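Every protein chain of the complex appears in place save one, which is left out.
The block that comes next holds chain A.
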């Protein structure tokens, strides 16, 4: 935990009210996000019990498995879930826009967004995807044709959720924690009810009082996918028995509704709270990445693409790790440059500083390392009150122009001298407007949004001997569908 977030939590405890830790919204929110609240059977890894799902706050659809130990009923549930999710997801594939790039291409104008209550929901969506994407529609245990397709999409969304800054599958508690610090621990923040009680307590109560009230499992049942043990032992077991004897799922339907509806209300309350914040500058660009990936996956599935393998090959794992790392690096930097409150965290840690420009030497020219001719390398002196913990030679990025590379030349007392290395035009002197002027208030940070060149990795079929040599080409088999835990 950083000093700022610890401070915000302490302040929340002191004032009895959650503290904002962001001034703008860093997640994308669709006009009509699909809210998905899954429940699973206790003691099973991936046995769905029920779900509340839909894009209309007033009209959720309740899906259930009357006997969760029955595998046929589980896949009937998945088929029903596919009835809701697939039209929603595939509806975005039709509308595209042309992206102006070196080679212009088509990209979906919008993409699906799934909201789940917490990280457990993300993990469960991933498990559901894995347990369904390899299923066959013929043979000994056939499933409805929509089930493996849904499995592919759930896998796609859950894998997107691993990338920092992606908004394709969002955990509500994580999204809220990104914007508000409560007076509880981060583990307690994983409970949607108490977290929202701190952020928006009902009239007449302060945060801790409301959170205490929200800990009552009768009024605020767990947001899933795990259910409350008392519910399992005192309600669910009888409802399942009633179904076994009468064949009517009515009792289970009522029981699940009581567990899911409070969370449904909370989810939309969270959506409203997040909508109340203005969108951050780079959210649109990150959502465009989500749309890019959605477009690609649509095309891949249209070509009859195989379900994704259970494990990554050596090369695809390395590529994925590099992608995850660059997404995280870019997200951290963009978030800080978008939001002064987030930047404060880096300023307190000494990785960034803000101050007034007191001198600019725009005419300075030196011969840079490895070059033969002198080039403009202007110096900018900034007076700052921040505790700077950077040393000469460190490369910084400016909030004025995130592409401009600069480096620290000298730090003396509260004066920091930086050298500007690029983005000054092609002329012998820096182009007008490419440098800050005396009196400007500027912010520099050791945060690089990245996006630079990356070395090429060998193709999968050229995997070198060090990493096990070329793997067998991947072909899904029936064995992929078998899991020890399913």
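Note that contacts are C-beta pairs under 8 Å (C-beta built on N, C-alpha and C of every residue); 3 or more make two chains touch, one makes a residue touch a chain; residues count from 1.
By our rule, contacts and distances are computed from a predicted model.
One subunit of the complex is not drawn; among "Helicase", "Sugar ABC transporter permease", "ATP synthase subunit b" or "Rieske 2Fe-2S domain-containing protein", its UniProt record names it "Helicase". Contact with the omitted chain, checked across A:83, A:162, A:292 or A:414, is made by A:162. From the options A:305, A:368 or A:425, the residue with contact to the unseen chain in the full assembly is A:368. Touch with the chain that is not drawn comes from one residue among A:260, A:274 or A:314, which is A:314. Hidden from this view is one chain, which touches chain A at 162, 311-315, 317-318, 320-322, 324-325, 328-329, 349-350, 368-370, 389, 455-458, 462-468.
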